[in-house]
Structure formats: C-alpha cells, structure tokens
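Everything on this sheet refers to the single structure shown next.
One chain of protein is taken out of this complex; the other chains stay put.
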Amino acid sequence: MSETTVAVHAATATPTERKLSYGEAVNAALRRCLAELPETLFYGEDVALPGGVFGVTRRLHREFGDRVFDMPISESAILGSAVGAAMLGRRPIVEIMWADFSLVALDQIVNQLANVRYISRGDLAAPVVIRTQQGNSPGACAQHSQNLEAFFLHVPGIRVCMPSTPQDAYDLLVTAAYSDDPVVVIENRTLYSGEKVPVRVDGPVAPIGGARKRREGTAATVVTWGAMTDRVLAAADELAASDGISVEVLETPWLNPFPDAEVLASVERTGALAVVHEANVTGGFGAEVVARVAEQVGRLRKRPLRIGLPDTRIPAATALTDVIVPNADSVRDELAEWLR
Amino acid sequence: MSETTVAVHAATATPTERKLSYGEAVNAALRRCLAELPETLFYGEDVALPGGVFGVTRRLHREFGDRVFDMPISESAILGSAVGAAMLGRRPIVEIMWADFSLVALDQIVNQLANVRYISRGDLAAPVVIRTQQGNSPGACAQHSQNLEAFFLHVPGIRVCMPSTPQDAYDLLVTAAYSDDPVVVIENRTLYSGEKVPVRVDGPVAPIGGARKRREGTAATVVTWGAMTDRVLAAADELAASDGISVEVLETPWLNPFPDAEVLASVERTGALAVVHEANVTGGFGAEVVARVAEQVGRLRKRPLRIGLPDTRIPAATALTDVIVPNADSVRDELAEWLR
Amino acid sequence: MAHVVSEASPDAMLSDLRQMWRMRALEEKIRELRLGGQAVGSIHLAIGQEAIPQGACSVLGPDDAVFATYRGHTWALGCGVPAESIIAEVLGRATGISGGRGGSAYFTAPAHRFYGENSIVGAGAPMATGAALAGRFDGTGRVAITVFGDGAMNQGAVHEAMNFAAAYRLPVIFVCENNSWSELTPIDAMVGEPELVRRAAAYGMAGERIDGNDPQAVREEVGRAFDRAREGGGPTLVEAVTARLVGHYVGDAEQYRRPGELDQAREREPITVLAARLADHGVGAEVIAAAERDARAEMDTAAAAALDAALPDPATAKDHLYV
Partner (left out) sequence: MAHVVSEASPDAMLSDLRQMWRMRALEEKIRELRLGGQAVGSIHLAIGQEAIPQGACSVLGPDDAVFATYRGHTWALGCGVPAESIIAEVLGRATGISGGRGGSAYFTAPAHRFYGENSIVGAGAPMATGAALAGRFDGTGRVAITVFGDGAMNQGAVHEAMNFAAAYRLPVIFVCENNSWSELTPIDAMVGEPELVRRAAAYGMAGERIDGNDPQAVREEVGRAFDRAREGGGPTLVEAVTARLVGHYVGDAEQYRRPGELDQAREREPITVLAARLADHGVGAEVIAAAERDARAEMDTAAAAALDAALPDPATAKDHLYV
C-alpha cells in the first residue's frame, strides 16, 4: 500500500469506539474513506439513492453527492470505468452486488486492472477497490451462492481479503481504499445484519496483510476465512467440550498477501493442518494453503485435511444445502473424525 | 460420457493411421465429429470462411455448410447460444480464440453451462465442447499469454482436458464431442504447426479421463500437462544425461476427471512429487495435485515441488519471458536442485 | 404504438382474465408463503405484469421455447407448468418442478417449453438465440422467446444476443418487460434514450413498444413477431410497458417509489382494466368474480398439496452433476 498516504493519515488519526454491526462497519469505513480521500468515488448498482440492496450504503449519496452514484446493470462498465478513472488519478470503490456477477466482466479485473501497474512499470497505478459479497444463504440459487475467491487469488497484481468481523469489515476496507494497488474485498451478506459489537473507528490505517489467531489450541491448526470462521470457531468449541480436543483456529482475512509465516509457525507447533472454506474443494484456495505447508514444513503428525463444499453445483432447497454447505456441526464431525 | 452413443459408434469404428500435425489432428477430429454426429455444429470467430486465424479449421465450412459458421466478436453470444442450442438437442462445438477472451463471458460457462444438468436433474444436458487455446508465445502480450485451466478446474459440472500430442489433440476432441457433459478442450497455438506424426484416426471413441506415462523413472514423479509436457520431457532427458537422475514423467491431458489413482501409484513408487505447469504457481492446479497427494500418501522422501510461472503478469519482450516462463532448461535446473 | 389493437371477443377476454387471475393468485399465494416463513430466500413477483406472459404464452406453439428470469413464475404458469409444482419448487420440496434445486429464481421445466428462469440479468438472451439456432437444424422451425426487464437492456450479453440474432435473422422474440424500475433504480436515469425499443432499428430488427398491460395488445404484437420469425424475417424486440405493483423482492421496503406512482399504476393494472372492459361488454359481475374465486381456490389447493409434499432426499444432493 501507499506508505506515504498512510503515514500522512496515521498522524491525524484518533481512534474512537462505536457499537456497529458488520454492515454498519462497512458503511462507516466507506464514509471515512470518502471523507478522508477526496479522490475516492463510490458507485455500483442501487448503491446511491436506494442505499444498496442490503441497506449497507445508506446516506452516503446524501453526504457525498455526485461522488456516490448508481450504475446501469453493466458490470463491464462498472469495473472498466473504475480502471480508467484510477489510471487518471481517482480512487474508485465499486460494488459488484454478488461475486457471481463478476463473471460477466472478469476481463476488466484479470486482463485490465491487474496489468495496469506492471505494464506501465509503475507509471500508472490502479487503486481500485472492488467491494463484493458472496456465499450461500438459505434458499439462494446456484447463481447467487458461489464462493469465488480462488479465481481472484490466481491473479497476480490484485490483493484479496475477506473480513468476517465488524472490526475487520471496517479495517480491511479502509486499508484497501488507502492501498495504491487494486484490492478485492469480499464480504458476506449473511453477516451484514449481525450483532452490534464495539468497533474501533478512525484509528491509524492498518497495513495490508496479517492473520488473526481466533482460538488457542495444540491438537491441530485450522486455517479458515470469511463466513466460515464463526462456524469453525463454534465447531472448535464443540470439539473441545465433547471430545476434549483443542485446536488452534487461525483466520486469514487477508488471502493475498497470504500470511505464510503465521500459518507455518502454527503448523510447526501443532504438527497438523486443516483448511476450511465454503468454496468447493477442488481448485479452492485450501489446496494452495496445503501445498505451501507441504512444501515448507517437514513431517506432520497427520495428513492435512481440506473441508469445503463437495464438488457440486449449489441447490436452492435448504434440505439439500444443509448436507453439502459446511456448517459448525459438519466441520466438528470432520475434524473429530480426522483427529481421532 | 454417453455410453450409448459411444457404444453405437465404437462398433462401426475402423482405425486407420495418418501423418498429421497437431493442428491437422484437430481438423481431422472436427471433420469426424461433424460427419458422425449430425447434431454437432461448429462455430466461432473467423472459423468458417477464413478457416480459423491459425488455419486449423480450414475446409470445414465447405464440407459441412451451414453447420459451420462465423460469429460476431461476441463471446457471450457464442457461449450462451451454445448452451441454449445444447438444451434443445444440438451438440455445439464452439471456439474461443484465446482462453484469455473467455473472461469477457465466463458467466455463460460457470453460471449457465455448468448448471444445466444439475438444476434440471438430468432432464436437460449441455453437451457443449468449448475449444480454446492458451499460453505464452514469443512476443505475445499479457492479455494473450495466460494459462487459465485453474479457473475451469474449480467449476464442478464441466470437464477439462489439455492435449499436447497430435494423437491426443485428435482423441480428446472426439471424446469431448461424444460426451454428454460440457468439456473445455484447451489447445496451445505453439503446437499447431508442429511435426507431422502418425495419428490413429477413426478408431473407437476413447473413454473420458486417464493419464499418460511419458517417461519411466525412479527418482521422482513429475506430473505435467499441456505444452509444458515436451519441455518437461526434454528437461528429464537432460537430467538423466547430465546428472544421472531418472524421473518418471506423467502427463495428465485429462485434468477433470483427474487421474488420482495413476498419480498416487507413481508417487508411492518414487516417493517424491513435482508438478510443472505454465500457469502462475499461486492458485494454479499444481496446488490441487500437491494437496491430493499430501492428503492421501503418507511420508514422502522429499517435500513436493511446484514449478510454474512466478506470480507476475506476463511481459511481451522475450528477454523478460525467457526468465519467467518455465522452459526445458529452467525445469531441468529446478528439478536438479530439488533432487540434489 | 404503431398498430391499432383489435378488440378481442368477450370469450377471449374472459379467458385472458381467468389466466391472469391464476397468475395473480399464484404470486399472492407465494408471497403469503414467503411472509409466513414457509418459503425462504429472495422471491421476485410479477404482480401487475401478468398481461405480458398471458398474451405471449397464448400464441406459443408446441416446439417453441421460453427463456425467462428470476421473475418467472407467471411465465412458467403461462407455459403450462402446474401451479402445484411451481409452489413446491419455491418451498424447496421434492415435488417441485426442479426438485427444489432451482427454487423461486432458477427453476426449469423443459417438458413445458420453459427453458428456465435465470438469476443472471440478461443471460437468457444469448441462450434463446441458441434455441432458435437449434430450430434451424431440427426441423421444428422453433421460435424462441426470451423475456427480461428494462434494466437488462444495459447488459452486454443482451446486446450481443440481439446483434447475433439480427445478423443471422434468427427466430427470436426479445420481450422487454419495461416496468420502469431495475431493482431499486429507475430505468430512465440509467439510459440516454428512455424509449428502449429504438435499439431494435439500430440492430436491424423489427421492434414495437406496446401497452404491456393489455393481453390482447401483447398477443397481437407477439403474434406478428412469431409470423415474422417463422417466415424468416428474423428477430423482433417487443418493449411491453407495464408496472410492478409490488416490491422488487418480497420484503422490499419500496422507499424509492415516486409520489402517487402506485395509485396510478393500480388504475391501469391489467386485471382491473380487463374486468371493467368485460363489464362494459355486459359480462355479469358473478362471472367476473368467479375468475378470481376459481383462481384462488386452485392456488389454495396447490399450496396445500405442496406444503404436504416431502423434502428432497438429502442423499440425492450430489446427483446429476455429470452423466
């Protein structure tokens, strides 16, 4: 990220604490970025006048006027205009309502956005933030349920993060907006209207990257991210209560850059690795985590374990998703079986 | 794949041998499929009257008339019409000139094509073949050089293969056209006008899947696919000649379904695994191969190795690609260093 | 609106009324089930837009194909999909038309010429061109109808489909249901030319802007498009102007509505207008009332059966991924 801008800002930062839900934290982060960074723009479908289909972006248009606007249902125009505006000095924050919809315009992310700095040898930058959200929710269809982080993580030149807490929803978005590199921030709609918790706002801009140790443990290291994190934590507590097995849970809200050192250190300590994500297993980023550990750690006590959606499409009926989308119980059972 | 159709056809099949280049083998396979399967259509940009930008599809329009036609520069229309035509009983074979271009229309592959059979519980099928080609070639720019198989391999519901020999260029395309499931066939333009070699044509339709042991060896198992295969074989011979190290080279032209059993058996034998692909390493399918082996094989003699493009964009200048795109020498050096 | 709409016979009007009441009652029943919590997820209703599926589906031939959107329940009903199997699908039941796999926004019913809803805006348009293309080779002379909203006109895939269909004179009918809103955003703010039908000429295809609240106007225009398509005259864009009387999805607070907008819309909505016209023709109040009563009775029965139906067997969750 842009050390200079951050430094400049950090000086003026005075943290305060507010009780915010995940969705409110996103709104607060957007407001802060629009207020502090005059080059920022925020736009997407239904984000301005209506305040977003999830109500997450309410009042931003009223407060920031033309810098916050609604777009036609034209994802290539949304993403492409963000690339062009960034080349000319703006810092666009754009919303793609569902990660699934990015597939109608992936060219602008992979073939355009990711190349700007590299091809121009740094003469140009593309400080674009792409806010999106993904994952399954009860009754959602196959076209509104996918977890696509693995696509973005195979693209050198863009950064990727997936906040799961209100604090990270705030911090990661602010960090992304201050970054001079493109960042894809993947939220999750099932978290937006969660519980309000104390969130430190207006503090110094956190550097990009890093992991979160969400639970201490010795039996194994469980790496996870996004909305799975809470389910994994519940599973881990269950596992401790019922089977007396205590696993360490490492959340990696930043996936690019990936916190190799923290993950390796934990696995060295526990001698076992499991990776849990909601995306389907084959070709998911869990494979990358397992591969990096296999390449860098010597002998493990156990073979690694990947937990994710089986390789299938995603049905709408909850009677079917209940048995394929990983949840606290299924994760607990798989971990118990693996560690038994 | 459709056992019935294959069976029916296999009966009438009388193999003959012809000397064909890789590109000619593709042409022969297309001609055979258009002749044998009346439901097939073949279309894409510049494929009919001009015979393809690489000349690979010459004479097909003359021979099969309206079933072979040119399309506007509209990848969403190409792919989307293929999905719709397949739902209504056709077997479209469509060309996406460069895999990079699929990114302007990936929705039609991931959100549409892959869902047809699953959502309809088999009431509908989508026997679409997407022929494309990918990879770097001297002077090609970042938007015409990517290896995107990992994207397609993270999508349940579609099959994926990458032929590297004229025989496989022929066989895999025929198998794909006979399959009642969607298949992405990824070719490589640097192979089209390679040497003419004897190719068995008009034989029985091969079943989907399988691996090719391209070289015997004991020191390690090297898994590879696509245009890297020849480079890996050259590297392996070099390695044997110069360092007396003999590795087993396993080509996996079928990546979905992936030949787990063959790979595991080989790794069990050699005790070491390296995976080589031209795609950039992070999030590449090499991670999946390493993860599957780590999950299923106990102790290996060595930590696994992945060789691929470093995580960077792809420059046009050969002075730069020479040092980042894996070639026979760099693969040989990395293998030697790893096995030393 | 170029053509004068000819007056339908009282019988035809009555059957339109009955069909539109079936659609209305279906949607209201589904809303009830969603608000009652028996159905979950996003549900998009076509209340107020029934004249379009009714007019269009009434001229559909046996080999034709329909590609709809997430707002597709009424189009499926118009194609002949039984109400019970639509409601069961929305409820995620094994007896749903797609066994609960598609849900409210993505089910498919090929046996009824309904090649599915689609939850990606505009994605059905290129697929419809393929269905039309198939008809060139399978001897059916199939015409494909793809329906989408005003907002979808701004999606690249729709553009590519229209140009392809026009260039190859494919028998495709593009039906744009212009209900003036794209989710929560007004279409007139998202285009430079609010008369969307003007795009037809730019692609070199026929186009008409019609009253989407009059089933007879829709039937005649879509009928002309069918004739044109079957005679090799290529595709047609039909912009059917209508209004959505409810939220974009069940639960939409509709804060974006303009003052008086819904009151005006209700006066023009297809069922009210047609019922009044029938009364003018001397059709008795009892007959008109029966159309609603019968429709609601049908949907009550269908919903009861759907609610009684079994859930899909979890053991089948991974079936049908490949052959």
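Read from first to last, the chains carry the letters A, B and C; within each, the first residue is number 1.
Just so we're on the same page, a residue touches a chain if its C-beta (ideal position, glycine included) is under 8 Å from a C-beta of that chain, and two chains touch if they have at least 3 such contacts.
The model shown is predicted, which means the values in this text are computed figures rather than measured ones.
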Touch partners, limited to displayed chains, of the chain removed from view: A, B, C
Contact residue for the chain not shown (choose from B:Ser76, B:Ser120, B:Asn147 or B:Thr224): B:Ser76
Options C:Ala8, C:Leu91, C:Val143 or C:Met205, residue touching the unrepresented chain: C:Met205
Of C:Pro62, C:Gly139 or C:Gly192, the one touching the omitted chain in the full complex: C:Gly192
Which of B:Gly23, B:Pro92, B:Gly217 or B:Pro315 contacts the chain that the document leaves out: B:Pro315
Hidden partner chain, residues of chain C it touches: 154-157, 159-160, 163-167, 169, 189-194, 198-199, 201-205, 234
Residues from chain A at the interface with the omitted partner, ascending: 1-2, 39, 41, 66-67, 69, 71-72, 74-77, 79-90, 92, 104-105, 107-108, 111-112, 115, 117-125, 156-157, 159, 179-181
Positions on chain B where the hidden chain makes contact: 45-46, 49-50, 53, 70-74, 76, 100-101, 104-105, 137-144, 310-313, 315-324
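We adopt the following convention: only the chains that are shown with their structure count from here on.
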Relative to chain A, chain with the most remote C-alpha centre: C
Euclidean distance of C-alpha centroids - chain A vs chain C, Å: 37
Inter-chain centre distance, chain A versus chain B - centres from mean C-alpha coordinates, in Å: 32
Whole-Å gap between the CA centroids of chain B and chain C: 41
Residue list for chain A, restricted to those that touch at least two other chains: 76, 100-101, 104-105, 142-143, 311-313, 315
Residue list for chain C, restricted to those that touch at least two other chains: 99, 101-102, 106, 118, 120, 123, 156-157, 321
